[in-house]
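The structure's right below; bear with me while I get my questions together.
Only a single protein chain was left out; the remaining protein chains are all shown in position.
So, chain A:
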Amino acid sequence: MSEFAPIRIYLVISLLVSLILLGVPFLFASNSSTYPEKLSAYECGFDPFGDARSRFDIRFYLVSILFIIFDLEVTFFFPWAVSLNKIDLFGFWSMMAFLLILTIGFLYEWKRGASDRE
């Protein structure tokens, strides 16, 4: 059972950190001396005209998703590149098949204009 000691320590520390991060704001948050008027947005004394939030631009999401995909592709390339002399031609063509699938996805994304600047 002593093989699980690192895992147990990891569990305890992660639990502690998340509980601390969750619980400490309760100590420093504003108490009951606040009221809705005090917490509302300030617009030169008037009632707020509109919501301060704007519509979420989907391009943020697209950039992050595309980054994940192509970054993982590069991550898969590294061990392949390092061991290419051992996996001969079969390994080369397997990776080329993987690359082909991702290239088709990239072509689709390019043509659709997912990375265009407006």
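One rule holds in what follows: a contact is a pair of C-beta atoms (placed from the backbone, for glycine too) under 8 Å apart; a residue touches a chain by one contact, two chains touch by 3 or more; residues count from 1.
Rule of thumb we're sticking to: contacts and distances are computed from a predicted model.
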Requested in this report: Name the absent chain as its UniProt record does, using one of the following: "Sodium/hydrogen exchanger", "V-type proton ATPase proteolipid subunit", "GPI-anchor transamidase component GPAA1" or "NADH dehydrogenase subunit 2".
Outcome: "NADH dehydrogenase subunit 2"
Report task. Among A:10, A:67 or A:108, single out the residue that touches the unshown chain. Result -> A:108
Query raised in the report: In the complete complex, which positions of chain A touch the hidden chain?
Result: 101, 104, 107-108, 111-113
